[in-house]
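This structure is in structure tokens; I'll ask about it shortly.
Here the complex is missing one protein chain, while the rest keep their positions.
Per-chain residue numbering starts at 1, and chain names A and B are given in the order in which the chains are listed.
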Amino acid sequence: MSSRSSPPCGSSRRDFLLHAGECAAGAVMISLVTIRASRATPDMMQAAIHEILGTSEPQSGRVKLDLPPLVENGNAVPLTVSVDSPMTAQDHVTAIHLFNEKNPQPYVASFRLNPRTGKAVVATRIKLADSQQVTAIAQMSDGSFWSDSAQVIVTIAACVEDVQP
Amino acid sequence: MPSLRATAKQSRAAWHFGLQRRSAPRNDGGFVPDSGFTPVGAAWKGLLVPRSLGVLLLAAAIAQPSAQAADPPPENRHSGYAFMGPSLRAMQDDDMANPASLWLQDGETLWRQPAGTAERSCADCHGDATASMRGVAARYPAFDARNDRPINLEQRINRCRTTRQQAAALHFESHELLALTAYVARQSRGLPIAIKDTPALHPFVEMGRRLFYERQGQLNLSCAQCHEANAGRSLGGSTIPEAHPTGYPLYRLEWQSLGSLQRRLRNCMAGARAAPYAYGAEAFVDLELYLMWRANGMPVETPAVRP
Partner (left out) sequence: MTRPLIKVPQTAKRGEIIEIKTLISHPMETGYRTGLNGLTLPRDIIQRFVCIYNGTEIFSAAFSPAIAANPFLSFFTVAAESGTILFQWRGDNGFSVTETADITVL
């Protein structure tokens, strides 16, 4: 299995999202990234969301996205997403997807869960390039989608600033 | 006695160059309606200046805080921790979430690793760091008899490396030196900073104080103008802290890495558009000494997290 150091050719966001449900071990790595000079827009975020959801609409509820409302530095923003789910074989979260509106590209991360995960709560730290909306979408074992969003004010941006000595 | 007056020419330069924060220009033009802040001059892009400060800057001369009267009384001092939001404070407090823990892990490994032609580790002389290094960082920079002047903790570690381990000195801001310094300083976490103003150290504390109050750079700003006269106010969307180095080396989100106090001071100097001193410069150590003395009694937080 090889991973590429240069921007991937031919692989698309859709490929990644389709393969996100497969076992990671041994799979060719598909990048979430398309290198663009310009920033994402709210429309791009919606388009990215609908690549996963297809024609379904996410319902509000069951998902809680925790982000600080005011961020001192966009380079590391603590984030917690919690989904209300019994995580049983019959009813569990299969994936959580995170999106943003104004970074160079709309994807943040995707997490894959199963009943062995026990509790659908994931915490990490993300980069935010501007004050914007971040959206979390939970995919359930019954095929439904649930979402929550948070607005964040970012005072010092990540991604779009140059390296300083 | 530092010069108190900016020349007219320097005032104009300050207007022109502005204080450019390294932030993307805001869509709204950097103007927050009637928050008590006003954009001062077109050159100050993205910089919101409190109106009271704007008035001060419009004056021909900005009054410098008096060097004697402005030493903050202990009960009024606040660590940069107090200026952060709850999620960053939680990041600092949780050892598993604090990215500096990665450097601490390496520091602990380096502590036990034999080095140099003497093939001696720190542990060979100093044993268990949690015992032997307790309280050490809280009293650095300390007077060094050999150089007849103060040295900081990084220099003290390098002194041991070269004289006791017969190893090459570690470069400033290298991963190894940061890891070792953070590991040693971590052993003082929670202890009060304890710089002794001895007769030998006193002239260097005073030199550091002079540097703190001296204007520098194209913007002709002194440390005190931001960190004493305007601590707690906003500068380009960030809150100006009081400049107490309670948590160094620290993980700065801006760097996405651990870094030393001198690195941070270089950022400040670059911000005032002054040529930063080189790492290890005597002026830096004097300034570090003054800042630590000024923070005497405040608890060590190393390794801190800061924006």
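Methods note: a contact is a pair of C-beta atoms (placed from the backbone, for glycine too) under 8 Å apart; a residue touches a chain by one contact, two chains touch by 3 or more.
As the structure is a computational prediction, the values presented were derived from the model and not from experiment.
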Residues of subunit A (touch criterion as defined above) contacting the omitted chain: 2-7, 16, 20, 23-25, 29, 31-33, 35, 75-77, 80, 100, 103-105, 107-119, 121-128, 158-163, 165
Touching residues (missing chain, whole complex) on subunit B: 96-97, 99, 101-103, 105-106, 256-257
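The rule is short, and it goes like this: only the chains that are shown with their structure count from here on.
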Rounded Å distance between subunit A and subunit B, as computed from the means of their C-alpha atoms: 36
Residue ranges of subunit B touching subunit A (in the complex, touch as defined): 21-24, 84-88, 90-91, 97, 99, 236-238, 253-254, 256, 266-267, 270, 307
Interface residues, subunit A side, partner subunit B - complex: 68, 70-73, 75-78, 125, 129-130, 155-157, 160-162, 164-165
